[in-house]
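A single protein chain has been removed from this complex, and every other one stays in its place.
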Amino acid sequence: MSHTFPRWTNKIPTIVALAVPVIGVGVVFGMLYWFSPYFTDVGYMPTQPVPYSHKLHAGKLGIDCRYCHNTVEKAAYAAVPPAETCMNCHAYVKKNSEKLALVRQSYETGESIPWIKVHQLPDYSYFAHDVHVTAGVGCETCHGRIDQMEKVALHSPLSMGWCLRCHHNPEPNLRPISEITTMGWEDSPEAAEYDWASDPHRIRNNLQPPQNCSGCHR
Amino acid sequence: MDMRSNVDLVDRRPALVDPHEDFQAITKRVAAPIEWKTPIGWWLFFIPSVLLAASYGGSVAYLVWEGTGIWGINNPVFWGWAIVNFVFWVGIGHAGTLISAVLFLFRQKWRTSINRFSEAMTLFAVACALSFPTIHVGRIWLLYWVAPVPNSMLAWPNFRSPLLWDVFAVSIYGSVSLLFWYVGLIPDLATMRDRVTSKLGKFAYGIFALGWRGSTRHWRHYEVAYMLLAGLATPLVLSVHSVVSFDFAVSQLPGWHTTIFPPYFVAGAIFSGFGMVLTLMLIARVIFKMENIVTMHHIDNMAKVVLLTGSIVGYAYAMEFFVAWYSGSQYELFAFINRATGPYAGAYWTMVTCNVVIPQILWFQKMRHNIVLLFIISIFVNIGMWFERYVIVITLTRDFLPSSWGYYSPTFWDVSCFLGSFGLFFTLFCLFVRFLPMIAMAEVKTVVPEADPHPEEAATGGAH
Partner (left out) sequence: MTTENETLNKPDIPSRRTFLSAMGATVASLNTAACIRKPYEKILPFGQRPEDRVPGRPEYYATAASVGASVVGLRVRSNDGRPTFIGSNKQHPTSKGGTPAWAQATVLELYDPDRSRTALMDGASVDPAGAAGAIRAMGKAIRDAAGRGLAILTDETPSPTLFRLMKTLKEQFPEAQQFRHDEMGEANGQAGAAMAGIPNASFSLNETPAVIAIFDADPMGTEGDTCAFDHAFASGRDPDAPRKNRLYVVEPYVSLTGSNADHRKAVKPSEVPAVLAALASELNSHGYELPKLAGADAASDKFVKALAKDMAKNQGVSMVMVGERQPPQVHALAHMVNAALGAYTKLGAWTQSDAPEFQTADELVAGMKAGTFKYVVSLSGNPAHSIPGFADAAEKAQVLHLGSYLDETARIAKLHVPKSHYLEAWGDLVGRDGSVAIQQPLIAPLHESKSAIEVLATILGSKESGYEQVRDTHRSHVASGDFEKSWQVWLHDGVVQSHPVQRVEPAIQAAQIEGYPKAGSSDLEAAFIRDLTVLDGRFANSPWLQELPDPVTKLSWDNALLLSPDTAEKLGLKNEDMATVTLNGASLDLPVWIQPGTADDVAVLPLGYGREGVGQYASSGFDVSGLRPVDGTWSASGVQIKKTPGSYRLACQQLESDQYGRPIVREASQTDFTADENFVAKFEVMKPEHIDSLLWEEPVLPWAKGEQHQWAVSIDLNKCSGCSACVVACQAENNIPWVGKSEVLKGREMHWMKIDRYFKDNNGQFEVKYQPMGCAQCETAPCENVCPVGASAHSPEGLNDMAYNRCIGTRYCANNCPYKVRRFNFFHYTVRNDGEYGMGITMQRNPDVTVRYRGVMEKCTYCVQRIQRAKIYQKVNGGGDTKVKDGAIVTACEEACGTGAMVFGNMADPESRVAKMKNNPRNYAVLAEINIRPRTTYLAKLTNPNPELAEG
């Protein structure tokens, strides 16, 4: 039927043969992005207005997380500390450092330091730090090795599925209350044989992590 | 002796197509509309249809921009015309597959002249139908959540929801109908490929003819495939509208929560489907001079189907009242009395008149053969069946607690969406009649005398 189809149509099979793999690769990369932590911005590491180093303070100096984020055990938010907290030390240490100019200014004027939010949930999901911390979920579990971060980066996808996996089965992520703020505990030997159910120091052992909508959406 | 007379009876059955039509004549006749230079009449249909379809697009755009509030829906009537139109179109989308699949399995040869036509109508109706549940949701941009795809929320659709069943039922029905229609088209596409002169035409028909050469082998595979698809499509005819009826029957509202809905909806759907086929067919056969192929015999049969299904629907209406009374539920009883006497009684009686009373005329052959009258009746059937769905939805105005009772009135945008969907329907239809053989020539040829290997026996009525 050569008169039906012009000659160039003979190329069609070749074109298709070439196109299919290209499209396929595109799909694969598309999936890689849209269905992967890239999409949930894991690794997002903005430059903060004040070059505060968790690596130095939490890691090298070993300051407990709760010294600054002191509401973590009694409120939903682990509040970013007021400039006052920084000044407790920096009134004496490095009192004239350039890097701390913004902190001093905030302390004097009361004007906020515009920190850029790294861990951000949508407004329709309600997360409470206090209940997780007192249940024995460590800072490290969600925030990663903060003590090794010069700049804080997003460690977990914070997607609904990620939350639910732990709510379905919290055991692997539980640790002694005394170790809540310990960094690197997960890899430590005692983590391996820790049995949360028989831990006498736990605040509560009847964990019922909500798996229904209103647990997080209100 | 009386055996003989029986045979005579058989013989006196009118031929399915005009016996003077031979193969070539049929081909000519069917291909003609495609080979003509586009007639003015076609443009007169096509241009308004396209404009209407465009207005549909406009209305939908505004709907998505502004919100479903532009419609008349409210509390308690959360579903308005959108759902009415959806059910209306799905119903119309029934006749096609019924005619082609079911009648095919029952070896109803008279179907051959009209199946292509009605299948096309089915597809276009289903297309219109699907558009409505899509646009009627509040957040259309999240509609993909009804699709069961893995996602980072670990959330799945709710398979207990009739709406979800709908999504599957209607889309499967749509795709199978499309496939069935297309397979049936292949031989004719090949014919067109070989007839048309324009390069583009050849190319396009050629692509879709899938290299059909009409060899015996092709025919055998074709017959098998067609038979299988018919078998596949037949249950769908019954299932799809049953499932649509579940949208209402599975709820617990007075007037909705009733077991009669599935059969009643299917019957109603066939009814409305044949109504619409008649409407279109009666016009088309005149415009495209197909009287010899689509004979009175076909029309008579279709009229009979309309009469039958119409009466079934009428029975259902009566039965609804009986069940409401028999249930002893004051809510049920009130719902139905309210239908007949309440603020929307007008809609109810329109429905009864159009669907039950008027079709009774078709008991008389004279009437069945009066084309004009038949056309008018078919229009009434379409109107009546739309009102049937309206009556069902409007039942929402008065349910359990009088404190929440309300009223419903459509807005400009309800109307524009409804009319717009007709625009979409007729646009597709115009394109169909212009570019595709609207009658299955290959099949019709099988029922002309020329196709009979032993014509002389047929003439003397010898056993086949």
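Should a chain be cited, it is by its letter among A and B, assigned in written order, with residues numbered from 1 in that chain.
In this text, contacts are C-beta pairs under 8 Å (C-beta built on N, C-alpha and C of every residue); 3 or more make two chains touch, one makes a residue touch a chain.
As the structure is a computational prediction, the values presented were derived from the model and not from experiment.
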Touching the hidden chain, out of B:G41, B:G67, B:G231 or B:G346, is B:G67
Touch rule applied to chain A and the missing chain gives residues 29, 32-34, 38-39, 41, 43-47, 71, 73-77, 79-84, 106-117, 120, 122-126, 128, 130-131, 134-135, 153, 203-206, 208, 210, 212-215, 217-218
Even though one chain is not shown, chain B touches it at residues 66-69, 72-76, 78-79, 136-139, 142-143, 145-146, 155-158, 160-164, 167, 247, 250-253, 329-331, 334, 396, 399-407
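By our rule, only the chains that are shown with their structure count from here on.
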Chain A and chain B have mean C-alpha positions lying a whole-number Å distance apart equal to 55
Per the touch rule above, chain B residues touching chain A in the complex are 151-155, 193, 199, 202-203, 206, 211
As the complex stands, chain A meets chain B at residues 1, 3-6, 9, 35, 39-40, 157, 159-162, 164-165
